[in-house]
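Here it is: the structure, laid out below.
The complex appears here minus one protein chain, its other protein chains still in place.
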Amino acid sequence: MAALTLREIVAKLGGEAVGEVGAPLTGVATLDSAGPGDIAFLANPKYRGRLATTRAGAVILGPGDRDAAAMPRIVSDNPYAYYARTVALFHPIPPVRAGIHPFAQVDASASVDAAAEIGAFVVIGAGASVGAGAAIGSHCALGDGVAIGAGTRLHPRVTIYPGCSVGARCIVHSGVVIGADGFGMAREAGAWVKIPQVGAVRIGDDVEIGANTTIDRGALDDTVIEDGVKLDNLIQVAHNCVIGAHTVIAGCTGISGSVTIGRHCMIGGGVGFVGHIEICDHVTISGMSLITKSITKPGTYTSAIPFMPHAEWLRNAVHLRHLDAIAAEVRKLSGEADD
Amino acid sequence: MAALTLREIVAKLGGEAVGEVGAPLTGVATLDSAGPGDIAFLANPKYRGRLATTRAGAVILGPGDRDAAAMPRIVSDNPYAYYARTVALFHPIPPVRAGIHPFAQVDASASVDAAAEIGAFVVIGAGASVGAGAAIGSHCALGDGVAIGAGTRLHPRVTIYPGCSVGARCIVHSGVVIGADGFGMAREAGAWVKIPQVGAVRIGDDVEIGANTTIDRGALDDTVIEDGVKLDNLIQVAHNCVIGAHTVIAGCTGISGSVTIGRHCMIGGGVGFVGHIEICDHVTISGMSLITKSITKPGTYTSAIPFMPHAEWLRNAVHLRHLDAIAAEVRKLSGEADD
Partner (left out) sequence: MAALTLREIVAKLGGEAVGEVGAPLTGVATLDSAGPGDIAFLANPKYRGRLATTRAGAVILGPGDRDAAAMPRIVSDNPYAYYARTVALFHPIPPVRAGIHPFAQVDASASVDAAAEIGAFVVIGAGASVGAGAAIGSHCALGDGVAIGAGTRLHPRVTIYPGCSVGARCIVHSGVVIGADGFGMAREAGAWVKIPQVGAVRIGDDVEIGANTTIDRGALDDTVIEDGVKLDNLIQVAHNCVIGAHTVIAGCTGISGSVTIGRHCMIGGGVGFVGHIEICDHVTISGMSLITKSITKPGTYTSAIPFMPHAEWLRNAVHLRHLDAIAAEVRKLSGEADD
C-alpha cells in the first residue's frame, strides 16, 4: 500500500485540505480504530464527539465540521462519497491481466477482447462476447450468445445462461446465476406443464450483483436491470421484473414475477413482493415487509411487526386471531356510549 | 426459429384451428407485444379486452372465447397449457450432444450412458451413474454413488453430494446443492457435537429445482422430493423433509427439518415452516407466512401483515405490544356495559 499525503489526495479527488498537507498517510480507518498513519472520516454527525478522541492522522469531514477538529483534514461537501474514493486511492483494484487462461474453454466463435482476462476453468459459449478490460473469474460459465460489457468483472463461479447480457463496468459476485428459467408452468390434470422461458436477462451499466443472487430470464419478454442498480447477496429476481436505474436492494429480498420497481428506490433486506405489481420511483421499503399491491406515491412503507420477549408475545399474538371480534366489540361499545 | 402454421401446430398439439390455418407464424408473444408473425394466447379472462387491440397473427383461447376474436385461432380446453407447449414447439430444447468432454473427470467406476452429455470441468465420482439422454453442465460435481436418471438436465455448477439420486426428466438449475449435511448437532458442555448426516436425498421424476436452491441430506433416513415437484430459486429444504408429488414452492421459502408437505400443494415465496410438522394435500400458503403447526385441512392459509406508509405503521404497530391489555380492557368494558 503506497503512502499518500493530503496534498496528493486533494489533487486527485478535489476538496479542501486544511492544516499539514505533506505528512504521509498509509490507510483509511474509522475514527475509533485509526492510528496516526490513517485518515478517518466523519459522515454521520452522531459520531462528531469521536473527533476529540480519535488517534487518526487526518480526517475527512463536511463544511459544517470544518473547525470541529484541529488535526489535518479534508473538507468535502459529501464526506461519505469522498471517503469511498479515498479508500479506492489506497486500495486500487488490481489491473486486469489480459489473456485467456490455458485451462479455459472458449468457443471458437466467441469474441473475447484482447484486453480482457479469462480465468482458469472458464467456459464461454458460441457467439458470446467479452469486452475490453473485462475480467471473467475462474469457474464462470457463460452460455452461447452471452455479452459482457467493457470493464465488467465477474468474480469466480458466476453462471450466465445463453442469450443474456451484462453492461459495462458491472461487478458480479461469486455464485450469481443470471438467466435461469423463470418459474412458470401451467396446470394440467393435476400435474404441471413447463412453460419454456425464452426471454433473456438484460443488465445495464454500473450494476453490482451480490453473492449467490439469482435473476431469472423472462418468459417471453426480457427481465431488465437498469443502469446503476445495486443488488446485495441472496436476492431472488423472478422472470420479467424490471428494476429501475439506481435502485438499491438489500440481501435476502424476493421479487415475484413481472414486478416493476422504479428508479432510485431503496428496498430493505428480506422484503417480499407479490407478482405483477408496480412500485413508483423514490420508494423506500423497510426490511422484511411484504408488498402486496402497487405503490404509486414516493415515501417509506413498512409491514414488519415489533419483536418482544417470547412470553409477552404469546400473550399478545393470540389476540391477532380475534382482532375482528375485538374491533366489533369496540364499535358496539362506542355505539352504546353514544346513546 | 422455424416458421409454423396453425395447421402444423394443431397437428402436433391437438385443439381446433379456426380461420386461416396456412399462414406462417414465427413465434409466441403476449397479446400486448405480439406482431403479425406471432401467435398470442388468452388464458386469463381479465385480458379479454386485449383481443380487440392485439396485432397478433393468431391466438390461443378457450372454448368460451371461441368467437371473441376474428383472427385465426386455436381453441383449447386449457389455453395456458397449450401456450406452454406452443412455446416449446417454437423453441425446442437443443439436443444433447452425447459424449464426455475431454476436460471432465469421470471416475473409472462410474457408469455414463453413451447417449449422455458430460460438460467441461465436470467431476463424477466412483460408482456414480448418468442415464441416457442426460446432460451434465459444466463445473458440476457429482459425488460417489450419485445416480442421475435418463433425460435429466443439470445446468452448470450443480453439486450433488455422495449417495443422492435424481430421477428422470428433471431440470436442475445452476448453483443448486443437493445432499449437503443437514443442520444437526447435539449440545454438550456449551459447545456443539456434529451429528453425522448419513441419510441421502432422493428426488423423483419430472422435478425442477431453481437456481441456488439447497436440499439437505437426511440425518438417518432420506430427504425425499416426490415426482413432479417444482421448486423455485433460493429455497432451503432441510434434512428429512418429504415434499409430496406435484407440489410447487416459490422462491426464498425455508422448510425446517422433518417437515412433510403433501401432494398438490402451492407454497408461496418467502414462507417459513417450523420443524416436525405435517401439511396435508391440496394446501395453499400465502407468501411470507410462517407455518407453526401442522395443517390437516385443505385450503389457503396466511400470516402476513398488510404494509402501510411508515408513519401510519409507527402509530399502529406500537399497539401490538399491548394487544393483551387492549383485549382485557374491551372485555372489562363489555362486562360493565352488560351490567
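The letters A and B name the chains in turn, as written, and every chain counts its residues from 1.
Keep this in mind: contacts are C-beta pairs under 8 Å (C-beta built on N, C-alpha and C of every residue); 3 or more make two chains touch, one makes a residue touch a chain.
These numbers come from a predicted model, not from an experiment.
> Which one touches the absent chain: A:K12, A:R66, A:H276 or A:H322?
That would be A:H322, which touches the missing chain.
> Looking at B:L13, B:L89, B:A150 or B:A180, which residue reaches the missing chain?
Considering all chains, including the one not shown, the answer is B:A180.
> Looking at the whole complex, which of A:R157, A:R202, A:R217 or A:H239 touches the chain that is not displayed?
A:R157
> Quick one: say which of B:T30, B:S76 or B:T159 touches the chain that got left out.
Answering carefully, the residue with contact to the hidden chain is B:T159.
> Touching the hidden chain in the complete assembly: which of B:D32, B:D77 or B:E329 does that?
Going through B:D32, B:D77 or B:E329 one by one, B:E329 is the residue touching the chain not shown.
> So which bits of subunit A touch the chain we can't see?
Missing-chain contacts on subunit A: residues 28-30, 33, 43, 78, 80-81, 83-85, 87-88, 90-91, 93, 101, 103, 119-121, 137-139, 155-157, 171, 173-175, 206, 208, 210-212, 228, 230, 232-234, 246, 248, 250-252, 264, 269-270, 287-288, 304-311, 313-314, 317-318, 320-324, 326-327, 330, 333-334, 337.
> Against the chain that's been left off, what residues of subunit B make contact? List them.
Subunit B touches the chain not shown through residues 103, 105, 121, 123, 139, 141, 157, 159, 161, 175, 177, 180-181, 183-188, 190-196, 198, 212, 214, 216, 220-221, 234, 236, 238, 252, 254, 256, 270, 272, 274, 284-286, 289-292, 299-306, 308, 312, 315-320, 322, 326, 329-330, 333, 336.
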